[in-house]
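Okay, so here's the structure we're looking at.
All protein chains of the complex are present and in place, except for one that has been dropped.
Letters A and B mark the chains as written, and numbering starts fresh at 1 in each.
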Amino acid sequence: MPETQHSPAIEVEGLVKEYEYHHKEPGLRGSLRSLLRRETLHKRAVDNISFQIQPGEVVGFLGPNGAGKTTTLKVLCALLYPTSGSVSVLGHVPSRREASYLRSIALVMGQKNMLWWDIPAMETLLLHKEMYRIPEREFRTTVDELSEMLEVGHLLRVQVRKLSLGERMKMELLAALVHAPDVLFLDEPTIGLDVVSQARVREFLKGLNAQQGTTILLTSHYMDDIEALCPRVMLIDMGRIGYDGPLASLVERTSPHKLVSAVYAEPVPRDELLNAIGSLPVQPTDDPLKVSLAVPRDQVAEVASRLLRAGRIADLSIEEPPVEEVIREVFGKAAGERGVS
Amino acid sequence: MNVRFLYQLALRTMMRTLEYRATFFVYMTGAVIGPTISLLVWLTVSQQGLSLPYDREQCVTYYVLLATVSLLTASWVAEYGLADAIRLGKLSPLLLRPAPAILHYVGDNLGQKAVMLPLQLPLVALVTVVFHEYLRLPAEPWSWLLFAVSLPMAATVAFLLDYLTGLLAFWIQDVKGIIEAKNLIGAFLAGQLVPLALFPDWSSGFLLLQPFRYTLSFPLEVLIGGLSEAQIALGFAIQMGYCVLLWAAYHVAWRYGVRMYSVAGA
Partner (left out) sequence: MLRYVRLWWRFAIMSLVREAEYRVSFAVSVLVGIISLAIAVLTYGVLYGYTEDVEGWSRAEVLMVLGCFRVAESLIELLVARNMWNIAEHIREGDMDYVLVRPVSSQFLASLRVVNPSEGVNALVGLGLVVYAGNMAGVEWSLERVAAALVFGICGLILLYSVWCLAVTFGFWFQSGPLESVLFWLIDTGRYPVTFFKGWVRLFLMFIFPVAFASTFPAQALRGEINPRLLLAGILMASLSLVGTNRFWNYGVRHYSSASS
């Protein structure tokens, strides 16, 4: 990570968050029993997490459901009070919930609405103008700018419930950003959107980061989001950080293979092909003229030339394995290890 | 067969209700608080030496019993379920069952009462302890027997009135307001706020004939005393009449309503 002379935008040291919950058995008997006595249990959702994020960075939180990524995000947003550890964002301690801090951040959650359902989004924007004390002129220019970037200017006066899901998400982003926050927290911002809308949202966030230097922290189930937006990812599982660094080296580290595929112009003699393949594992393909191999990184060049020699080739490609697969592998491994221990 | 099915429905409702026992306990608190407030007011009034149709003991006994009797006879399926089911097209699964849909709501009603009664009893016991010196329950088994007969009949009249109001949703879009208005007026005319015996004389003819008396007040009146034998006999006749009349009305409304429902294609 390049050295910067700024202090980090976000600094988290030894963060722990525990929840209390009650155990209850199902059915009538369970209900009756818990009527008499309730068992209180503790769940450690975040278990000693530490990291730093520099101003202007875009960082993605990856992890299975219930891993602790949303909890971490919400602690940073001052929604959850940490059990222990120290958190500092933009020089503020979030849990103090100072107005000056809350004015400099924004939160967007893909599964919740901040816009009032039955009325046009503009009304909510005006509300935010009041809440965040945005001066009239600044408000006008920001709304103009953002609605142009998001291409929703014509929808500001339309009732929110009449918008499509994609339009609504863009509007949510617009509402979250009218006060020009320095840090933007996103929880599953593209959930449920169609592919085109997803791409739009990504593009917008990228532009926002480039133009305004907004620091962005996001959680997402969609690898496309992470791949497109986040040079840096943090893998969280069981409340701990499993990996923190560039996405590329995560792929390299977890999956020492590359995917080498050749499509031949005509059928290739079986012996020639077997010779070229050697003992490498073959990936299934639906094209009889296509061969796909998972090749160790140091043998890629050699295998590629063997495949080229084996017959008349139409296309040859060398790819990183899909990130989804890598992630599945990481978490699969982690789960396996847990199972053993 | 329907009885077993009804039992299963009620059992399921009981389990669901138990999940929300805290909420229902709070509702029961409210159901006891209301009559207790009225009790305190009428206790003050009855100590002023006025000549009321009910003496102090009768007033107190009426209000102490009110919460429990009104829980046992009340029905709230229109507001919580039926009207929405009709309006939002959720009635269809019930129509597919081999048993009449009304059974589902009867089961709901009975199941919830079965859970709510034990939740309410400690509160009523508390009120009883506080006001025990004024409490006067009839000793002769005769009154209790009549009470025991008129109670389920009152529950039937209340349920059918409620169900019929809910069925209006077949024809009227925004039926919630009508249900609410019916509940308010019904509570007043059923003796939920003031015993009907205390109402002015000129209203007695009307009070006697209107259906709400037979949803709550009549069983209480039988127990509290003050009715002549002829009045009791007339009361039972009218209560029976309402049971039959409302049952017939339900059949007619249901037949035409479901036709509307299927025409709308919901």
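In this section, a residue touches a chain if its C-beta (ideal position, glycine included) is under 8 Å from a C-beta of that chain, and two chains touch if they have at least 3 such contacts.
Fair warning: this is a prediction, and the values are worked out from it, not measured in the lab.
> I'd like the shown chains that the missing chain touches, ordered by label.
Checking the complete complex, the chain left out touches A, B.
> Which of A:M131, A:A248, A:L274 or A:I318 sits in contact with the chain that's absent?
Only one of A:M131, A:A248, A:L274 or A:I318 touches the chain omitted from view, namely A:M131.
> Which is it among B:I185, B:L209 or B:A237 that touches the chain not included here?
Residue touching the chain left out of view: B:I185.
> One chain isn't shown here. Among B:T29, B:T68 or B:Q210, which residue touches it?
B:T29
> Given the contact definition stated above, which residue among A:T71, A:S147 or A:S292 touches the chain not shown here?
In the complete complex, the chain left out is touched by residue A:T71.
> What residue numbers in chain A mark contact with the hidden partner chain?
Chain A touches the chain not shown through residues 19-20, 43, 45, 66, 68, 70-71, 74, 77-81, 95, 97, 99-103, 105-107, 109, 112, 114, 116, 118-119, 123-124, 126-127, 130-133.
> Which positions on chain B touch the chain that was left off?
Residues of chain B in touch with the missing chain: 22-23, 25-27, 29-30, 33-34, 37, 40-41, 44-45, 48, 50-52, 173-174, 176-177, 180-181, 184-185, 188, 193-194, 198-200.
Operating definition for what follows: only the chains that are shown with their structure count from here on.
> From the C-alpha centre of chain A to that of chain B, how far is it in Å?
Taking the average C-alpha coordinate of chain A and of chain B, the gap between them is 55 Å.
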